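Here the complex is missing one protein chain, while the rest keep their positions.
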Amino acid sequence: MNISDGKRRFPWWHEAVLGVLLIALLITAGIVNPGFLNLRGQLLLSRHLWEFALLALPMTLIILTGGIDLSVGSAMGMCAVAFGMCYSSTGSVALSCLVCLLVGVAGGGVNGWLISRMNVHPLIVTLATYAAFRGLGEGLSQGESYSQFGEDFSEVARGMWGGVPIPAYLFGLLALGCALFLSRTPGGRYVYAIGHNEQAVRFSGVNVGRVKLLLYASSGLMAGLTTIIYVSRFDTAKADAGTGFELDVITAVVVGGTSIYGGRGNIGGTVLGLLLIHETRQFVSRQWQVDELKSIVVGLLLIGSLLLYRGMQVRNRE
Amino acid sequence: MADPLIHVDRLCKSYVGVHALADVSLDIRAGEVHALCGENGAGKSTLIKILSGVTRSDAGTVQLEGKPLPAGDVHATEDRGVIALHQESTVFPDLDAVDNLFVGCELRKWRGLLLNRAEMRRQTLALLERLGENIDPTRPVGELPMAQRQMVAMARALARRCRLLIMDEPTASLSARETQVLLQLVRQFRSQGVSVLYVSHRLEEVFQVADRVTVLRDGHHVDTRDIIDVDHAELIRMMVGREAAELVGRHHSKSAIGETVLQVRGLTRSDSFHDISFELRAGEVVGLAGLVGAGRSEVARALFGIDHYDSGTVTAAGQRLPVGDVAAAMKHGLALVPEDRQHEGLVLPMPVSSNLSLSVLSSLTRCGLVSRSRERELVQQQISALSIKTAGMEVAAETLSGGNQQKIVVGKWLASRPRVLILDEPTRGVDVAAKAQLHRLIRQLASEGMATLMISSELPEILSVSDRILVMREGQLAGELEGATATAEQVLALALPEEREVSVSS
Amino acid sequence: MSIMEQYGMRSNRGWSLTCLLAFSCLWGCSGGTESGPSTTSGGTEEKLTICLLPKIKGIAYFSSCAEGAREAADELGNVELIYDGPTDGDPKKQAEMIEQWTVEGVDVICVAPNAPDVVAGAMRDAQDAGIKVLTWDAEGVEGTRSFFVNQATSQAIGEGMVQAMVKDLGGPDVEGDVVIISSDATSANQNAWIDVMKPALEKTKLNLVTIKYPGENASNALADAQDVIKKYPNLKGIFGISSVSFPGAAEAVEQMGKSGEILVTGLSTPNEMKRFVRNGTVKSVVLWNTIDLGYLTVLAAESLAQGKLKPGDTAIQAGRLGEKPIAGDNILLGDILVFTADNIDQYDF
Partner (left out) sequence: MSSLTDIAIRVLRQREVGLLLLIIVVTAIVSTVDPGFLAVGNLKDILVRSAPTAIVACGVMLVVVTGEIDISVGSLMALLAALMGLLISRHEWQLSMWVGIPAVLLCGTLIGLLTGTLVTLGKVPSIIVTLGLLTALRGATTLLMRGENIDGLPEGLQSLAKSGIGGLPLSVWTAMGVLMFTGVIITHTALGRRLFALGSSAYAAKMTGLSETRLKLFAFAYTGFLTALATVVDVPRLPKIESGIGNGFELLVVTCVVVGGVAISGGRGRLVGVMLAVVLLTMVRPVLTFLDVGEAGEKWTKAIQGLFILLAVITDTVVSRRPTGSARGPVPVKPSSHLESEGAPA
């Protein structure tokens, strides 16, 4: 019996749309303001992007399973405090980084445990830890800020290798890893399948709870890693680190075409979504120098892109 | 002959270029039970949706007593007395019985501003009493057993002036006893002058209750006959379009029974089953019969590690299985084809290939990555072995018919090369031809040495496929019968609770 | 088949196109009304681009500073002024704005650092890129700027508030409880002031019973003030040290009918607090002339860019303000002002 692969409609239209929008934006921006397309400037300013970008990777995986993690920003606050407190008592950056990562994993683990073992809805769990993590950071540090971690450490985020910011390499590596994980490993397949039908995956002998636990823990780990970059970039560790990050990260993932209901989306889309939002913000702030416009435009971009996807999806099925 | 109650004239409907209905005409008389038969995909559901106002037809009309029914308007249709009970029981699980009965047609007071709750409650109680059901009207319906949910849905139809009741697979999740109660109700409706359009895959029911039968095939109207003019084989031929004698009858190609591969001892879970012990030997098919709610699926799920159990042991291939560990069960050769195909068996939007390889994915890896070629090979093999009809391995599983979907679920488990195959309602919602194929497959696997535990609510299926039959009653094993000699009466006698009436006459 | 088709969304053909169009409009219609700050040399004379970065954009304090800055820019004529800052006061966004301006190549960046450490890196980078960097309103980390337009240090502010409170309550011998209502527990400025206020209060007979952190939330600030008034019967004064908690505390005192019994003080522009000063809830409002601060900052920035202002200068010619002294690298605006019922009506900002 001969079995074809079957007719597959063009599967990359999400990415295509994002790509077209991004190029249109860059061209428009380039015409309006030729200085905008300066590569060196773009690379310098890309420093604003990497923290969101890193957090967007595990967030993509989590949203693909139909979950959500509202607590990543707060987890950063907690991690930053852990970093600062550890540094101020030991003076060792390496040890502080380790502690920071561990605290992140622990926080993510708590989320994962509540979600997978206690069966509480991720939105509720992470809404609770959203408040709890930030509060824990504030309480432990008493609102104190820690700084002066040394020039070397600030190179981690501010330094450049070959004109490219160091975190970009990290992101590139991890994004590739995530993309490979999603497309080629059993774990990645489970992530998609859980997003569509968790029950069926459970019946297939997959330990769904463990997959989820690992995902949320890795989100926590990434919050820890991001905190290290954040602390390095601003030379400040304080409980308010990462305030509001969760919404920006979710926005990027969703604009990148990942379905909030799970099952659909990929890392490529997330990367494009991140770039689109980043460039839009930059363009808006260059063009009008009005901070509040950025939030308006990004908000509209979010709703608009989803409307666009819906429209295209309907057309695609016709 | 009296004027028909419903006159369906040349209905057409197509989805994405595929004809779901083509020129279907049909009369339903007042006070008759009219059965609608056809394989999956024959257009039954579409016809029902159009009749009940859920969707509009592309062409054609539906007339109720000579006046056209408004198209695509459930409210208006229901107001005219055409009420549908849809395939998936359409109750609101979080609402209580009163709300379930009256949502969409609430009784009101104060010029329609407020609900007349007292009256609705009174009527609900009266209706449920009429149905002979003792249902707590304050409990969310989702907490009720399946059969009672169905009753609530029926009561909902009774609550309105019902002229035509459309029942789409109403017994799909009911036990034999409950089915009889339901059929009795259908007769009761008829005696009150209500017409019933009865859709079912279970032909026994059709012969029991229907006055006339209409057969659809591939969206076309094949024929409408009085039920006394057709017999089983002919009806099947009309549905399938070919001689189907081979589809019925018992398979008893006694295969060689080997050593014990699964041993269950004293399995107990306080809220669902108690002290279950049995063994399964290589090469035999054991049927697990019983009423819905007797705890059969729960036992299967516990065996396989989906749910936990309190005490007892499960031993497979000489190894005791840990509690609640699906992976371990799989490692020791167990496989479970679950009851609910759409929710537990398949990831519908994902490709056929991913579904077939889902349970064995980790064995298809090379350096941690899924090997595409090995996956392809496996999938190709399963598709041809089970003759799954699909446009390709990359099309979404949801595009396949019910029977082919079920084959995917079976194929997915056969891919794990199990020694013990547990099948929970393997042919529910599957059309006649596919059902027969599945039955043949089960026997064939047995002859190759597979030990099979098959849960089924369809007695003919149990009787025709099993070597041995275990019967469960209220969470306990009530007895064991020899497959070759058992009769439906014996099985029922074991399955029915002792203290209750066995007869179903009202 | 999916639910989408059942809903019969037919007229979608044009939809996606419309959406696309809408997007391109959004980005495309930049409109030539306001050109970017890029150093375009087309035109009669080179314009200086001066960026004024407040701690928070959108609060009255900085809006009045911006007013003075615009006045200076108009007066000078050769200055293109950009006034922008984070609307939520996030210091990280301040840093990012500095970085963005650095890439754009503006001439002068005047920073009011909300958290000096956070913006230090960006300010150094800007200086390395040849951009003149000033701080105003608050001091930055050492070596990140050439001049500081200094209106008052945290020291002066903290002590000023404590002194005002002591004076209003009737002199150094008055005993009683006071509370501080701050912003978030992590707010850098407020924490710096609190660090000054605590020892200053210890020297008085006033007893600091607690510090509340209602965040930038007016309802919480009002609620916290009401609660402390009920909780501490011996309460004599409340320091409201954020733009939200000062009016919140005053409102609470007024609503509970304690005007005159419990005094409120803090930092604010006079217009914001006139109502409370007139009815006696607030006797003193501590601040400086914010309009002049913005004005002086822009003048200093322009002088610096033109080379008129060099390290080592001891004074600067500051337009309508006359000559202002420079101490080291601090350009001094003058002392803090204390607005009272007697003088508050003379100010309108």
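For clarity, chains are labelled A, B and C in written order, and residue numbers in each chain start from 1.
Just so it is clear, contacts are C-beta pairs under 8 Å (C-beta built on N, C-alpha and C of every residue); 3 or more make two chains touch, one makes a residue touch a chain.
Everything numeric here is computed off the predicted structure, so don't read it as measured data.
Across C:174, C:218 or C:341, the single residue that touches the chain missing here is C:218.
When the omitted chain is restored, the residue from A:37, A:124 or A:176 that touches it is A:124. The omitted chain makes contact with just one of the residues A:143, A:165 or A:187: A:143. Of the options B:231, B:259 or B:310, the residue whose C-beta touches the omitted chain is B:310. Residues touching the missing chain, restricted to chain B, are 15, 20, 45-46, 52-54, 73-75, 77-78, 84, 86-95, 99, 102-104, 106, 108, 113-115, 117, 140, 142, 146, 149, 173, 269-271, 297, 301, 307-308, 310, 324, 339-340, 342-344, 348, 398 (touch as defined at the top). Residue positions on chain C in contact with the hidden chain: 1-4, 6, 57-60, 62-63, 66, 87, 185, 210-220, 222-224, 226-228, 230-231, 243-244, 247-248, 250-251, 255, 272, 275, in rising order. Summarising the interface, chain A meets the missing chain with residues 114, 117-121, 123-125, 127-136, 138-139, 142-143, 199, 209, 247, 250-251, 254, 260-261, 290-296, 298-303, 306-307, 310.
By our rule, only the chains that are shown with their structure count from here on.
Centres computed as Cα averages put chain A at a distance of 43 Å from chain B. In terms of their C-alpha centroids, the spacing between chain B and chain C amounts to 69 Å.
Computed centre separation for the pair chain A/chain C is 31 angstrom, with centres defined by C-alpha atoms.
The set of chain B residues that touch two or more partner chains comprises 16.
Listed for chain A are residues 317-318, each touching two or more other chains. By the touch rule above, chain B contacts chain A in their complex via residues 16, 306, 326-327, 329-330, 336, 338, 340, 343-351, 354, 358-359, 361-362, 364-365, 368-370, 380, 383-384, 387, 390-395, 412, 416. Those residues of chain A lying in contact with chain C across their complex are 21, 24-25, 28-29, 32-35, 38, 41, 44-45, 47-48, 138, 142-145, 147-148, 154, 158, 230, 233-236, 238-240, 243-244, 280, 282-283, 285-292, 295, 297, 300-301, 304, 307-308, 311-315, 317-318. Against chain A, the residues of chain C that register as touching in their complex are 2, 4-5, 9, 12-13, 15-16, 19-20, 22-24, 26-28, 30, 34, 36-38, 57-58, 82-88, 90-93, 95-97, 99-100, 102-105, 115, 117-118, 120-121, 125, 184-188, 191, 213.
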